[in-house]
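The block underneath contains the structure these notes are about, expressed in structure tokens.
With one protein chain withheld, the remaining protein chains of the complex are depicted in position.
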Amino acid sequence: MDLSAINPLILVASLMVAATPILLAAIGELVVEKAGILNLGVEGMMITGAICGFAIAVETGSPFWGFIAAAVGGALLSLVFAFLTQYLLSNQVATGLALTLFGLGLSSLLGQKYMGVKPPSTSKLDIPFLSDIPGIGRVLFQHDPMVYFSIALIAAVWLMLKYSRIGLVLRAVGENHDAAHALGYKVVRIRIGAIAFGGACAGLGGAYLSLIRVPQWTEGMTAGAGWIALAIVVFASWRPWRILMGAYLFGGVTVLQLNLQAAGLAIPVEYLSMSPYLITIIVLVIINRSTQSAPAELGQVFHASH
Amino acid sequence: MLRLEKRPSPSKMWTALTPILAVILTMIAGGVLFWILGKDPVEAIRTIFWDPLFHEDFAAYSRPQLLVKAGPLILIAVGLSLGFRAGIWNIGAEGQYIIGAICGAAVGLAFYPSESFLIFPAMVIAGALGGWAWAMIPGILRTRFNTNEILVSLLLVYVAEQLLASMSLGLLRNPEGRGFPGSRNFRDFPAAHNGEIFANTGMHWGVVAAFIAVIFVYILLSRHILGFQIRVAGQSPKAARFAGVNPNRLILFCLGTSGALAGLAGLFEVSGPAGQISIDFNSGYGFTAIIVAFLGRLNPIGILLAGLLMALTYIGGELAQLMLGLPSAAIQAFQGMLLFFLLAVDVLSNYRIKFSRSEGA
Partner (left out) sequence: MDGPLLAVNGVTKAYPGVVANDTVTFTVDPGEVHALLGENGAGKSTLVKMIYGLVRPDSGGMVWKGEAFEPATPHAARKSGVAMVFQHFSLFEALNVAENVALGMENPPPMRQLSARIRDVSEAYGLPLDPDRLVGDLSAGERQRVEIIRCLLQDPKLLIMDEPTSVLTPQEVEILFKTLRKLSAEGTAILYISHKLEEIRSLCTGATILRLGKVVGNCDPREKTARELAELMVGETLHIPSREPGTLGDTLLELTNLSVKSANPFGTSLKDVCLNIRAGEIVGIGGVAGNGQDELLAALSGESIAPAGAVKLQGQEIGMLGPNQRRALGLLAAPEERLGHSAAPDMSLTENAALTGTVREGLSKNGFLDWGKARNFAESIIQGFDVRTPGPDNAARSLSGGNLQKFVIGREVLQRPDVLVVNQPTWGVDASAAAAIRQSLLDLAAKGAAIICISQDLDELMEISDRFAALNEGRLTEPRPAKGLTVDEIGLMMGGAHDMEVSHVEA
């Protein structure tokens, strides 16, 4: 085994890439949960985004249109969830699971002719001056635009929730939907908006996997990333910047175990591969003991009787 | 505009009719899907739902397969339904299924080539214990640390899959298998083989276990105080506490039972139809069983019927793949769609739909 082959700087650079899909999906789910909705279909929306983005990027030759298509695909699928839970008052847990099962089937159906195809590559952003800083410059400032977009999205969600009127109303709906209704806010419409946003973010996260991180299309390629995104929302105690921390922590674990595999550590590959999931579970255990900051109405059915 | 109005009591009629309505709607939507894929929708639906049972060339092979596929689905779904009724969401049955198979198979293989009649019962116990123990991880984390059991049980599926890979490449690999991954085949190990009880029926011990589980759960839910507590806890947790239900004990019971049943299903599958531990012997039964549980309205008799129906879509799907070139993913999407439609029409059992002019809501 040769641990000296692991370069910490490259590790940091690649963890940013490894974390981005989960980061995107998690920040979307955070907005959904802040509105009081638990959408367990993140995995299904991610993989749908992965294939939609992949297919459109291949057909148009443009990763940009691929990402747009992924966001639209994820959002469309999430609207099925929105319709069932908001208008037909179905159980959110069961509907979210259905979304995941359906998404996995639908994506492999759509992806049949894209197996083994190579997607157009996404150009890296070379931020002038900053990327010239020795050492960290290349590590932090020479990524594809989606890495920076995802960080900007965190900032935007944070600003929106904390300072804007719409953010206040969104939190109010998630805290007490009956009171929000009594004050005249359109609980259902606000929630549908949040769900669609969450779907679009999950779709982007999926497309990042298939277009940049891997990059190719394989069935079931999200491999639990959606569930880890859900776990990271809990880990983050529903706070945007902590999503960044959680996703990068998870990205770090993933990248490290891949590096250890490559370095030939004397642990079987399978045990290294399961480590990100085990660490996610351990983190959930540690975090859950101390937090009670979940939105009060999370997962509750809202039906305005009068 | 359409408006929903809550019924004073849930409608018994619609509770029974909604699964049928959902199946019909899924057939229509599925037909559209197959038509988009360039297949004749009527022929596709017939191939999936009719031919496996009644086509003169295929029925002889397909009919026994019905029980083979339905057995594990029913066994797992009946266990899951207990938790789902109580609001305890074990969605990692796939992992418990794998671990049950590994434990049970390991016990059997450890005694190879003994011919003792005690081997198979020992494997059954080990399989159930393995699944139980795997499900107790989210159970104990939930009761001790209030960790979300949905996420933990699901994440453990990925861990179980890695363990399965490790086992079939390492510890349990067939020493005479010339380095190929996978364990010894139980077909060559009669004392540990879960074969057909009656030839050409598909009836193996797993199917028997599924029927027993259905009966037990039926009695538990309708007559036993524990079943009553499960139902109260799912409907109104506060009322359950007031009635003296210990929520932690209920969580451990529901997760443990569903884990044990999933583990049993895994053991029966690996020692029978699958034949050996291999990297991909599991075929997603743990997830499909979630659909079966809901399609059966979390009612053991309903689950029995739903399990048979879902088994039919598996077999019919394979047939359609063979005959019409329908991709296997189409069936997976089809099954997912079924769950959507079921959840959608479920609204009818608790609400009336009224036409009225728009209101502030």
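Lettered A and B in written order, each chain numbered from 1.
The rule is simple: a residue touches a chain if its C-beta (ideal position, glycine included) is under 8 Å from a C-beta of that chain, and two chains touch if they have at least 3 such contacts.
If you're wondering where the values come from, they're calculated on a predicted model, not measured in any experiment.
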**Item:** Selected residue (touches chain absent from view) among A:L9, A:M115, A:A156 or A:A179
**Value:** A:A179
**Message:** Applying the definition given at the start, please give the residues of subunit B touching the unseen chain.
**Reply:** 5, 8-10, 223-226, 228, 231-232, 235-236, 238-244, 246, 359-360
**Prompt:** What residues on subunit A make contact with the chain left out of this view?
**Reply:** 165, 168-169, 171-172, 175-176, 178-180, 182-185, 292, 295-296, 306
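Just so it is clear, only the chains that are shown with their structure count from here on.
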**Asked** Where on subunit A does subunit B make contact in their complex?
**Response** 40, 80, 84, 88-91, 93-95, 97-98, 101-106, 108-109, 112, 181, 184, 219, 223-224, 227-228, 230-231, 234, 268, 270-271, 273-274, 277-278, 280-281, 284-285, 288-289, 303-306
**Asked** Where on subunit B does subunit A make contact in their complex?
**Response** 4, 6, 37, 84, 89, 91, 141, 145-148, 150-152, 154-159, 162-163, 165-166, 169-170, 287, 290-291, 294, 327, 329-337, 339-340, 343-344, 346-347, 350-351, 360-361
